[in-house]
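See structure below.
All protein chains of the complex are present and in place, except for one that has been dropped.
Moving on to chain A:
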Amino acid sequence: MNTGHKDIAGTGPVLAKFNMDEILNCMHCGFCLPACPTYAQTGLETYSPRGRIALMKGVASGQLPVDAEFEHNMNACLGCRACETACPAGVPYGGLLETAREVVQDHHHADGKPSAVRSLVFRHLFPYPKRVKRLGTLLWSAQALGLQKLASRTGLIRVLPGPMAEMQQAVSRVASPWKRSKRQTVMPAETPNTMTVGLFTGCLMDILFYETNEATARLLTKAGCDVVFIKDQGCCGAMHAHSGEMAGAKELAKANIEAFERSGVDYLVNNAGGCGAALKEYGHWFRGDPAWEERANRFALANRDASEILVELPPLSFTKPFPARVTYQDSCHLAHGQGIRTQPRELLRSIPGLDLIEMRQADSCCGSAGTYNLTQYEMSMQILDGKMVHAEATQARIIVTSNPGCLLQMKQGIIRAGLEDRMEAVHIMDLLNRAL
(Lines give C-alpha, C1' and ligand atoms only; values in the text may rest on other atoms or scores of the structure.)
Protein backbone atom coordinates (compact mmCIF):
# COMPACT_ATOMS: atom_id res chain seq x y z
CA MET A 1 0.00 0.00 0.00
CA ASN A 2 3.07 2.19 -0.23
CA THR A 3 2.64 3.03 -3.87
CA GLY A 4 2.11 6.73 -3.42
CA HIS A 5 -1.53 6.67 -4.47
CA LYS A 6 -4.04 8.66 -2.51
CA ASP A 7 -6.50 6.73 -0.42
CA ILE A 8 -10.00 7.18 -1.85
CA ALA A 9 -11.89 5.17 0.73
CA GLY A 10 -14.69 7.04 2.49
CA THR A 11 -13.48 10.58 1.95
CA GLY A 12 -16.92 12.08 2.32
CA PRO A 13 -20.34 11.54 3.88
CA VAL A 14 -22.55 8.87 2.35
CA LEU A 15 -25.36 10.46 0.39
CA ALA A 16 -28.42 9.40 2.35
CA LYS A 17 -30.60 9.29 -0.75
CA PHE A 18 -28.87 6.17 -2.01
CA ASN A 19 -29.68 2.81 -0.48
CA MET A 20 -26.15 1.55 0.10
CA ASP A 21 -27.33 -2.03 0.66
CA GLU A 22 -28.86 -2.08 -2.82
CA ILE A 23 -25.68 -0.67 -4.35
CA LEU A 24 -23.50 -3.17 -2.52
CA ASN A 25 -25.70 -6.01 -3.75
CA CYS A 26 -24.05 -5.45 -7.11
CA MET A 27 -21.00 -7.68 -6.91
CA HIS A 28 -19.75 -6.43 -10.29
CA CYS A 29 -19.82 -9.88 -11.91
CA GLY A 30 -20.52 -8.28 -15.29
CA PHE A 31 -23.45 -10.57 -16.19
CA CYS A 32 -25.41 -7.43 -17.11
CA LEU A 33 -22.94 -6.26 -19.74
CA PRO A 34 -24.16 -8.41 -22.65
CA ALA A 35 -27.76 -7.31 -21.95
CA CYS A 36 -26.98 -3.58 -22.12
CA PRO A 37 -27.67 -1.86 -25.47
CA THR A 38 -25.38 1.10 -24.77
CA TYR A 39 -22.51 -1.20 -23.76
CA ALA A 40 -23.05 -3.16 -26.96
CA GLN A 41 -22.71 0.09 -28.92
CA THR A 42 -19.66 1.48 -27.16
CA GLY A 43 -17.81 -1.36 -25.43
CA LEU A 44 -17.08 1.13 -22.64
CA GLU A 45 -17.54 0.30 -18.98
CA THR A 46 -18.96 3.77 -18.25
CA TYR A 47 -21.81 2.89 -20.63
CA SER A 48 -22.62 -0.35 -18.80
CA PRO A 49 -24.95 -1.00 -15.85
CA ARG A 50 -22.03 -2.29 -13.78
CA GLY A 51 -20.07 0.88 -14.55
CA ARG A 52 -22.99 3.15 -13.71
CA ILE A 53 -23.63 1.39 -10.40
CA ALA A 54 -19.92 1.73 -9.58
CA LEU A 55 -20.12 5.46 -10.32
CA MET A 56 -23.22 5.72 -8.12
CA LYS A 57 -21.28 3.98 -5.38
CA GLY A 58 -18.47 6.48 -5.90
CA VAL A 59 -20.89 9.37 -5.58
CA ALA A 60 -22.79 7.84 -2.68
CA SER A 61 -19.61 7.35 -0.69
CA GLY A 62 -18.22 10.77 -1.50
CA GLN A 63 -15.37 9.47 -3.69
CA LEU A 64 -16.75 11.14 -6.79
CA PRO A 65 -18.52 14.49 -7.14
CA VAL A 66 -21.98 15.02 -8.59
CA ASP A 67 -20.91 16.89 -11.69
CA ALA A 68 -21.54 17.25 -15.40
CA GLU A 69 -19.72 14.01 -16.17
CA PHE A 70 -21.80 12.04 -13.68
CA GLU A 71 -24.93 13.60 -15.14
CA HIS A 72 -23.87 12.55 -18.62
CA ASN A 73 -23.09 9.01 -17.42
CA MET A 74 -26.56 8.68 -15.90
CA ASN A 75 -28.38 10.28 -18.83
CA ALA A 76 -26.62 8.04 -21.34
CA CYS A 77 -28.55 5.12 -19.82
CA LEU A 78 -31.74 4.13 -21.63
CA GLY A 79 -33.31 2.98 -18.39
CA CYS A 80 -34.53 -0.10 -20.27
CA ARG A 81 -33.76 -2.34 -17.29
CA ALA A 82 -32.65 -5.29 -19.43
CA CYS A 83 -29.85 -5.52 -16.87
CA GLU A 84 -32.37 -6.32 -14.15
CA THR A 85 -33.50 -9.41 -16.03
CA ALA A 86 -29.87 -10.45 -16.48
CA CYS A 87 -28.84 -9.75 -12.88
CA PRO A 88 -28.60 -12.89 -10.72
CA ALA A 89 -28.06 -10.73 -7.63
CA GLY A 90 -31.43 -9.00 -7.98
CA VAL A 91 -30.07 -5.44 -7.99
CA PRO A 92 -33.03 -3.04 -8.44
CA TYR A 93 -31.25 -1.00 -11.11
CA GLY A 94 -34.28 1.03 -12.23
CA GLY A 95 -34.75 2.44 -8.75
CA LEU A 96 -31.04 3.16 -8.35
CA LEU A 97 -31.02 5.05 -11.63
CA GLU A 98 -34.01 7.13 -10.57
CA THR A 99 -32.20 8.01 -7.34
CA ALA A 100 -29.04 8.94 -9.22
CA ARG A 101 -30.95 11.23 -11.55
CA GLU A 102 -32.76 12.74 -8.58
CA VAL A 103 -29.38 13.43 -6.97
CA VAL A 104 -28.28 15.18 -10.16
CA GLN A 105 -31.46 17.30 -10.20
CA ASP A 106 -31.11 18.15 -6.50
CA HIS A 107 -27.61 19.33 -7.30
CA HIS A 108 -28.94 21.56 -10.11
CA HIS A 109 -31.62 22.98 -7.84
CA ALA A 110 -28.99 23.73 -5.21
CA ASP A 111 -27.07 25.54 -7.94
CA GLY A 112 -30.24 27.39 -8.79
CA LYS A 113 -30.08 26.58 -12.47
CA PRO A 114 -32.73 24.10 -13.54
CA SER A 115 -33.09 24.19 -17.31
CA ALA A 116 -35.97 26.26 -18.66
CA VAL A 117 -37.21 23.50 -20.96
CA ARG A 118 -37.21 20.94 -18.13
CA SER A 119 -39.09 23.32 -15.90
CA LEU A 120 -41.64 24.02 -18.63
CA VAL A 121 -42.25 20.37 -19.40
CA PHE A 122 -42.13 18.84 -15.93
CA ARG A 123 -43.66 21.63 -13.84
CA HIS A 124 -46.01 23.39 -16.18
CA LEU A 125 -47.18 20.81 -18.72
CA PHE A 126 -47.45 17.18 -17.53
CA PRO A 127 -48.98 17.95 -14.13
CA TYR A 128 -51.97 19.58 -15.84
CA PRO A 129 -54.18 17.20 -17.87
CA LYS A 130 -56.01 20.17 -19.40
CA ARG A 131 -52.80 21.66 -20.73
CA VAL A 132 -51.80 18.31 -22.23
CA LYS A 133 -55.23 18.18 -23.95
CA ARG A 134 -54.73 21.70 -25.26
CA LEU A 135 -51.39 20.64 -26.66
CA GLY A 136 -53.25 17.84 -28.43
CA THR A 137 -55.69 20.32 -29.93
CA LEU A 138 -52.79 22.44 -31.07
CA LEU A 139 -51.13 19.45 -32.69
CA TRP A 140 -54.37 18.43 -34.38
CA SER A 141 -54.86 21.96 -35.70
CA ALA A 142 -51.35 22.03 -37.08
CA GLN A 143 -51.92 18.71 -38.82
CA ALA A 144 -55.41 19.67 -40.03
CA LEU A 145 -54.17 22.92 -41.50
CA GLY A 146 -51.28 21.14 -43.16
CA LEU A 147 -48.81 23.17 -41.14
CA GLN A 148 -46.67 20.13 -40.36
CA LYS A 149 -46.25 19.32 -44.03
CA LEU A 150 -45.82 22.96 -44.89
CA ALA A 151 -43.10 23.30 -42.30
CA SER A 152 -41.36 20.22 -43.69
CA ARG A 153 -41.62 21.46 -47.25
CA THR A 154 -40.47 24.97 -46.61
CA GLY A 155 -37.65 23.86 -44.39
CA LEU A 156 -39.18 25.82 -41.53
CA ILE A 157 -39.10 22.56 -39.60
CA ARG A 158 -35.38 23.14 -39.22
CA VAL A 159 -36.06 25.63 -36.44
CA LEU A 160 -36.74 22.53 -34.36
CA PRO A 161 -33.67 20.78 -32.94
CA GLY A 162 -32.50 18.04 -35.36
CA PRO A 163 -33.88 15.07 -33.42
CA MET A 164 -37.36 16.61 -33.06
CA ALA A 165 -37.47 17.54 -36.72
CA GLU A 166 -36.77 13.93 -37.68
CA MET A 167 -39.04 12.46 -35.05
CA GLN A 168 -42.09 14.48 -36.07
CA GLN A 169 -42.26 12.51 -39.33
CA ALA A 170 -43.22 9.48 -37.30
CA VAL A 171 -46.14 11.15 -35.56
CA SER A 172 -49.39 9.98 -37.09
CA ARG A 173 -52.67 11.83 -37.30
CA VAL A 174 -54.07 12.71 -33.88
CA ALA A 175 -57.78 12.52 -33.11
CA SER A 176 -59.82 15.69 -33.48
CA PRO A 177 -61.05 17.57 -30.38
CA TRP A 178 -64.61 16.91 -31.57
CA LYS A 179 -64.00 13.17 -31.68
CA ARG A 180 -62.37 13.20 -28.29
CA SER A 181 -65.27 15.13 -26.77
CA LYS A 182 -67.65 12.31 -27.79
CA ARG A 183 -66.02 9.73 -25.55
CA GLN A 184 -68.45 8.13 -23.06
CA THR A 185 -67.40 7.83 -19.43
CA VAL A 186 -68.44 4.17 -19.31
CA MET A 187 -68.42 1.57 -22.08
CA PRO A 188 -70.60 -1.39 -21.05
CA ALA A 189 -69.48 -5.00 -21.45
CA GLU A 190 -70.63 -6.68 -24.66
CA THR A 191 -70.67 -10.18 -23.17
CA PRO A 192 -71.83 -11.21 -19.69
CA ASN A 193 -70.04 -8.88 -17.34
CA THR A 194 -67.14 -10.26 -15.33
CA MET A 195 -65.65 -7.12 -13.81
CA THR A 196 -65.38 -3.36 -13.97
CA VAL A 197 -62.07 -1.95 -15.04
CA GLY A 198 -60.76 1.56 -15.36
CA LEU A 199 -58.80 2.39 -18.48
CA PHE A 200 -55.68 4.36 -17.68
CA THR A 201 -55.57 6.63 -20.68
CA GLY A 202 -52.25 8.27 -19.91
CA CYS A 203 -51.34 11.77 -21.02
CA LEU A 204 -49.46 11.72 -24.32
CA MET A 205 -50.94 8.31 -25.14
CA ASP A 206 -54.41 9.80 -25.23
CA ILE A 207 -53.24 12.56 -27.58
CA LEU A 208 -51.00 10.70 -29.98
CA PHE A 209 -52.73 7.32 -29.82
CA TYR A 210 -56.30 8.13 -28.89
CA GLU A 211 -57.53 5.38 -31.21
CA THR A 212 -55.38 2.83 -29.38
CA ASN A 213 -57.09 3.71 -26.13
CA GLU A 214 -60.46 3.34 -27.84
CA ALA A 215 -59.40 -0.02 -29.27
CA THR A 216 -58.24 -1.21 -25.85
CA ALA A 217 -61.56 -0.25 -24.32
CA ARG A 218 -63.41 -2.05 -27.09
CA LEU A 219 -61.38 -5.23 -26.60
CA LEU A 220 -62.04 -5.15 -22.88
CA THR A 221 -65.79 -4.79 -23.41
CA LYS A 222 -65.67 -7.76 -25.82
CA ALA A 223 -63.95 -9.74 -23.08
CA GLY A 224 -66.71 -8.93 -20.63
CA CYS A 225 -65.57 -5.79 -18.81
CA ASP A 226 -67.39 -2.60 -18.10
CA VAL A 227 -64.78 -0.01 -18.97
CA VAL A 228 -64.65 3.27 -17.09
CA PHE A 229 -62.72 6.32 -18.26
CA ILE A 230 -61.85 7.60 -14.83
CA LYS A 231 -62.28 11.29 -14.20
CA ASP A 232 -59.25 13.28 -13.00
CA GLN A 233 -56.63 10.68 -13.82
CA GLY A 234 -53.50 12.10 -15.36
CA CYS A 235 -49.90 11.49 -16.23
CA CYS A 236 -48.41 8.46 -14.44
CA GLY A 237 -45.26 10.33 -13.46
CA ALA A 238 -42.83 7.90 -15.10
CA MET A 239 -41.09 10.61 -17.12
CA HIS A 240 -40.65 12.68 -13.98
CA ALA A 241 -39.29 9.76 -11.99
CA HIS A 242 -36.88 8.71 -14.75
CA SER A 243 -35.63 12.28 -14.98
CA GLY A 244 -34.98 12.76 -11.30
CA GLU A 245 -38.10 14.85 -10.64
CA MET A 246 -39.31 12.54 -7.87
CA ALA A 247 -41.33 15.18 -6.02
CA GLY A 248 -43.31 15.97 -9.16
CA ALA A 249 -43.77 12.26 -9.85
CA LYS A 250 -45.28 11.70 -6.41
CA GLU A 251 -47.75 14.56 -6.81
CA LEU A 252 -49.02 12.97 -10.01
CA ALA A 253 -49.16 9.58 -8.31
CA LYS A 254 -51.27 10.95 -5.47
CA ALA A 255 -53.80 12.38 -7.92
CA ASN A 256 -54.04 9.02 -9.70
CA ILE A 257 -54.40 7.09 -6.47
CA GLU A 258 -57.21 9.37 -5.32
CA ALA A 259 -58.98 9.18 -8.68
CA PHE A 260 -58.74 5.38 -8.60
CA GLU A 261 -60.11 5.17 -5.04
CA ARG A 262 -63.08 7.35 -5.95
CA SER A 263 -63.86 5.30 -9.06
CA GLY A 264 -64.40 1.96 -7.30
CA VAL A 265 -63.17 -0.13 -10.26
CA ASP A 266 -61.73 -3.65 -9.74
CA TYR A 267 -58.64 -3.13 -11.86
CA LEU A 268 -56.91 -0.30 -13.62
CA VAL A 269 -55.79 -1.32 -17.10
CA ASN A 270 -53.13 0.41 -19.19
CA ASN A 271 -51.70 -0.23 -22.61
CA ALA A 272 -48.35 1.53 -22.23
CA GLY A 273 -45.55 -0.63 -20.81
CA GLY A 274 -43.67 2.42 -19.55
CA CYS A 275 -46.65 3.85 -17.68
CA GLY A 276 -47.66 0.43 -16.39
CA ALA A 277 -44.27 -0.21 -14.83
CA ALA A 278 -44.46 3.15 -13.04
CA LEU A 279 -48.03 2.59 -11.85
CA LYS A 280 -46.98 -0.76 -10.39
CA GLU A 281 -44.09 0.95 -8.61
CA TYR A 282 -46.12 3.51 -6.70
CA GLY A 283 -45.76 1.39 -3.57
CA HIS A 284 -42.00 1.67 -3.87
CA TRP A 285 -42.19 5.43 -4.44
CA PHE A 286 -44.04 5.96 -1.17
CA ARG A 287 -42.09 3.51 0.96
CA GLY A 288 -41.87 4.84 4.51
CA ASP A 289 -44.57 7.45 3.98
CA PRO A 290 -47.23 6.58 6.59
CA ALA A 291 -49.99 8.58 4.94
CA TRP A 292 -49.54 7.09 1.47
CA GLU A 293 -47.62 3.83 1.54
CA GLU A 294 -50.58 1.53 2.08
CA ARG A 295 -52.82 3.33 -0.41
CA ALA A 296 -50.01 3.27 -2.97
CA ASN A 297 -49.49 -0.46 -2.45
CA ARG A 298 -53.21 -1.14 -2.92
CA PHE A 299 -53.19 0.97 -6.06
CA ALA A 300 -50.11 -0.78 -7.45
CA LEU A 301 -51.68 -4.20 -6.94
CA ALA A 302 -54.79 -3.17 -8.89
CA ASN A 303 -52.85 -2.29 -12.04
CA ARG A 304 -52.73 -4.58 -15.07
CA ASP A 305 -51.28 -4.31 -18.51
CA ALA A 306 -53.94 -4.80 -21.17
CA SER A 307 -52.25 -7.97 -22.51
CA GLU A 308 -51.82 -9.29 -19.01
CA ILE A 309 -55.53 -9.04 -18.21
CA LEU A 310 -56.82 -10.07 -21.65
CA VAL A 311 -55.12 -13.48 -21.52
CA GLU A 312 -56.91 -14.14 -18.24
CA LEU A 313 -60.35 -13.08 -19.47
CA PRO A 314 -62.58 -15.21 -21.72
CA PRO A 315 -60.79 -15.46 -25.09
CA LEU A 316 -61.63 -12.90 -27.76
CA SER A 317 -63.51 -14.40 -30.67
CA PHE A 318 -61.85 -13.57 -33.93
CA THR A 319 -64.33 -14.08 -36.72
CA LYS A 320 -62.14 -13.72 -39.81
CA PRO A 321 -58.66 -14.96 -40.64
CA PHE A 322 -55.92 -12.36 -40.49
CA PRO A 323 -53.06 -13.68 -42.59
CA ALA A 324 -50.01 -11.61 -41.78
CA ARG A 325 -46.39 -12.16 -40.93
CA VAL A 326 -45.81 -10.33 -37.66
CA THR A 327 -42.91 -9.79 -35.28
CA TYR A 328 -43.13 -8.56 -31.70
CA GLN A 329 -40.80 -5.96 -30.22
CA ASP A 330 -40.92 -6.16 -26.41
CA SER A 331 -41.48 -2.95 -24.50
CA CYS A 332 -38.59 -2.83 -22.02
CA HIS A 333 -40.71 -1.72 -19.13
CA LEU A 334 -43.27 -4.39 -19.92
CA ALA A 335 -40.72 -7.22 -20.31
CA HIS A 336 -37.95 -6.23 -17.89
CA GLY A 337 -39.98 -3.95 -15.64
CA GLN A 338 -43.15 -6.05 -15.31
CA GLY A 339 -41.99 -9.49 -16.48
CA ILE A 340 -44.71 -9.60 -19.15
CA ARG A 341 -43.35 -11.43 -22.18
CA THR A 342 -45.54 -14.41 -22.95
CA GLN A 343 -48.96 -12.73 -22.69
CA PRO A 344 -48.70 -10.41 -25.72
CA ARG A 345 -47.28 -13.26 -27.79
CA GLU A 346 -50.07 -15.56 -26.67
CA LEU A 347 -52.66 -12.99 -27.75
CA LEU A 348 -51.00 -12.56 -31.13
CA ARG A 349 -50.89 -16.32 -31.70
CA SER A 350 -54.60 -16.51 -30.90
CA ILE A 351 -55.36 -14.51 -34.06
CA PRO A 352 -56.25 -17.05 -36.75
CA GLY A 353 -53.85 -17.01 -39.72
CA LEU A 354 -51.31 -14.74 -38.03
CA ASP A 355 -47.72 -15.90 -38.30
CA LEU A 356 -45.57 -14.70 -35.37
CA ILE A 357 -41.86 -14.66 -36.20
CA GLU A 358 -39.47 -13.89 -33.36
CA MET A 359 -36.79 -11.34 -34.19
CA ARG A 360 -33.32 -11.61 -32.69
CA GLN A 361 -32.98 -9.74 -29.41
CA ALA A 362 -36.64 -8.78 -29.36
CA ASP A 363 -36.34 -7.84 -25.70
CA SER A 364 -33.44 -5.47 -26.27
CA CYS A 365 -34.35 -1.77 -26.19
CA CYS A 366 -35.26 0.00 -29.45
CA GLY A 367 -33.60 3.21 -28.23
CA SER A 368 -36.81 5.13 -27.62
CA ALA A 369 -36.66 5.03 -23.82
CA GLY A 370 -38.92 7.91 -22.85
CA THR A 371 -37.22 11.10 -23.98
CA TYR A 372 -33.90 9.38 -24.72
CA ASN A 373 -34.40 9.62 -28.48
CA LEU A 374 -34.54 13.38 -28.08
CA THR A 375 -31.86 13.90 -25.44
CA GLN A 376 -29.37 11.25 -26.66
CA TYR A 377 -30.32 11.32 -30.30
CA GLU A 378 -27.21 9.78 -31.87
CA MET A 379 -26.97 6.79 -29.55
CA SER A 380 -30.69 6.25 -29.86
CA MET A 381 -30.49 6.13 -33.64
CA GLN A 382 -27.50 3.76 -33.59
CA ILE A 383 -29.50 1.40 -31.39
CA LEU A 384 -32.58 1.80 -33.57
CA ASP A 385 -30.68 1.05 -36.77
CA GLY A 386 -29.32 -2.13 -35.19
CA LYS A 387 -32.84 -3.09 -34.16
CA MET A 388 -34.14 -2.55 -37.69
CA VAL A 389 -31.58 -5.00 -39.09
CA HIS A 390 -33.08 -7.71 -36.87
CA ALA A 391 -36.62 -6.59 -37.68
CA GLU A 392 -36.02 -6.66 -41.43
CA ALA A 393 -34.49 -10.13 -41.20
CA THR A 394 -37.84 -11.52 -40.01
CA GLN A 395 -39.49 -10.33 -43.25
CA ALA A 396 -42.48 -9.40 -41.14
CA ARG A 397 -45.07 -7.03 -42.53
CA ILE A 398 -46.00 -5.72 -39.11
CA ILE A 399 -43.89 -4.86 -36.07
CA VAL A 400 -46.06 -5.04 -33.00
CA THR A 401 -45.22 -3.11 -29.84
CA SER A 402 -47.01 -2.38 -26.60
CA ASN A 403 -45.85 1.07 -25.59
CA PRO A 404 -46.39 4.43 -27.32
CA GLY A 405 -42.73 5.46 -27.17
CA CYS A 406 -41.62 2.20 -28.78
CA LEU A 407 -44.35 2.56 -31.38
CA LEU A 408 -43.17 6.02 -32.44
CA GLN A 409 -39.58 4.82 -32.49
CA MET A 410 -40.42 1.76 -34.62
CA LYS A 411 -42.33 3.97 -37.03
CA GLN A 412 -39.27 6.13 -37.35
CA GLY A 413 -37.06 3.08 -37.68
CA ILE A 414 -39.16 1.91 -40.61
CA ILE A 415 -38.73 5.31 -42.28
CA ARG A 416 -34.98 5.34 -41.63
CA ALA A 417 -34.58 1.83 -43.03
CA GLY A 418 -36.62 2.77 -46.10
CA LEU A 419 -39.16 0.02 -45.45
CA GLU A 420 -42.35 2.13 -45.55
CA ASP A 421 -43.76 0.17 -48.47
CA ARG A 422 -43.25 -3.20 -46.81
CA MET A 423 -43.61 -2.76 -43.09
CA GLU A 424 -45.75 -0.94 -40.55
CA ALA A 425 -45.55 -0.53 -36.80
CA VAL A 426 -48.76 -1.22 -34.89
CA HIS A 427 -49.73 -1.24 -31.23
CA ILE A 428 -50.84 -4.69 -30.12
CA MET A 429 -54.28 -3.42 -29.08
CA ASP A 430 -54.83 -1.88 -32.50
CA LEU A 431 -53.82 -5.11 -34.18
CA LEU A 432 -56.14 -7.21 -32.03
CA ASN A 433 -58.91 -4.73 -32.70
CA ARG A 434 -58.25 -4.87 -36.45
CA ALA A 435 -58.41 -8.66 -36.41
CA LEU A 436 -61.77 -8.78 -34.60
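Everything below uses one rule, namely that a residue touches a chain if its C-beta (ideal position, glycine included) is under 8 Å from a C-beta of that chain, and two chains touch if they have at least 3 such contacts; residues count from 1.
Heads up, the rule we're going with is that contacts and distances are computed from a predicted model.
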Subject >> Protein name as given in UniProt for the chain not displayed, "Quinol:cytochrome c oxidoreductase membrane protein", "Serine-protein kinase RsbW", "Glutamyl-tRNA(Gln) amidotransferase subunit A" or "Glycolate oxidase subunit GlcD" >> reply: "Glycolate oxidase subunit GlcD"
**OP:** Among A:15, A:54 or A:374, single out the residue that touches the unshown chain.
**Re:** A:54
Original post:
Who touches the missing chain here, A:34, A:353 or A:418?
Top reply: A:34
Original post:
From the list A:18, A:70, A:299 or A:372, which touches the chain that is not on show?
Top reply: A:70
**OP:** Could I get the residues of chain A that touch the absent chain, sorted low to high?
**Re:** 1, 3, 5-9, 20-21, 24-31, 33-34, 43-46, 48, 51, 54-55, 58, 63-64, 69-70, 73, 87-90
